[in-house]
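Next up is a structure, given as structure tokens.
Note that this complex is displayed minus one protein chain, with the remaining chains in position.
Moving on, here comes chain A:
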């Protein structure tokens, strides 16, 4: 099975939100979809599943074009489910009933929903009315409903919202398990480090298109990743080509930029001495790409003046549109969010 989106264009009046989007996703794949708020992630989902009119383009599943006819839309809806909004659950229904409802509608052959309940550790609350649930419980229920529907293609929008770390890990693991059943899963999430745990490929929406994507299997170039403030950059000079200096003072130095291991070791030690933050070696993760794409790279020239003075990507202004204040808020939060990928070597 494959999902192909061809020349997809969406506009609201004269405002073009997505333009000429093209991609193909094979089965057994989890795609992480990343973009700041308001860049069109949900619109992309809504367009593919035909929840909104599309101006141009084709939705092709397994080579079959699903047109805008009632019959085709219904056939498409048999193949695709969309992650429910936890605020829109039926308050007077129990969790089990919600799961059974999705099972009955999409996957009536499946008799046993208890397996799903056990798999997601929901047995303690799932027979209570939804109105008694916390945000995290609701979110897990929505995920369970998707599992019960068991469609070939699943769109998971903001799936990790409200989940505690244990449940984030649980859901991530189940995502990987169901992927192996031949699914195509697209996950939109702001937990960028978490996306690296289970996604096969990451799509970054920008400029109304899939601006950049990378396959995590082929993304093997390793970097030394650490933090260094602008005023201490000079201590690291000279830096090899392709070194990235990103917002939040994150620096990513390609390992292959050094000829000898001791040079690399020296840089690691230097970075550790320049900052209290953790230094690691690994491939560039979604977090680094996100900063690079949406916040732009900063100049590697040491800055003797006060302030950040980072170079902004030409597209950055149009994509993110952050005010300075918002940017500052995000900056401090991102420092917390930036996780070291499991595959990274830490120092």
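For the reader, a short list of remarks on this structure follows.
The criterion applied here is as follows: a residue touches a chain if its C-beta (ideal position, glycine included) is under 8 Å from a C-beta of that chain, and two chains touch if they have at least 3 such contacts; residues count from 1.
Everything below uses one rule, namely that contacts and distances are computed from a predicted model.
With the options "Phenylacetate-CoA oxygenase subunit PaaI", "NADH-quinone oxidoreductase subunit H", "3-hydroxyacyl-[acyl-carrier-protein] dehydratase" or "ABC-2 family transporter protein" in hand, the undepicted chain maps to the protein name "ABC-2 family transporter protein" (source: UniProt). Within the whole complex, the absent chain has one touching residue among A:82, A:143, A:245 or A:290, and that is A:82. Here the missing chain is touched by one residue of A:16, A:105 or A:255, and it is A:105. Screening A:30, A:49, A:96 or A:147 for touch with the missing chain picks out A:49.
From the set A:15, A:37 or A:70, the residue in touch with the chain omitted from the display is A:70, counting the whole complex. Contact between chain A and the unshown chain involves residues 49-55, 68, 70, 73-75, 77-78, 80-85, 88-90, 92-93, 97, 101, 104-106, 108.
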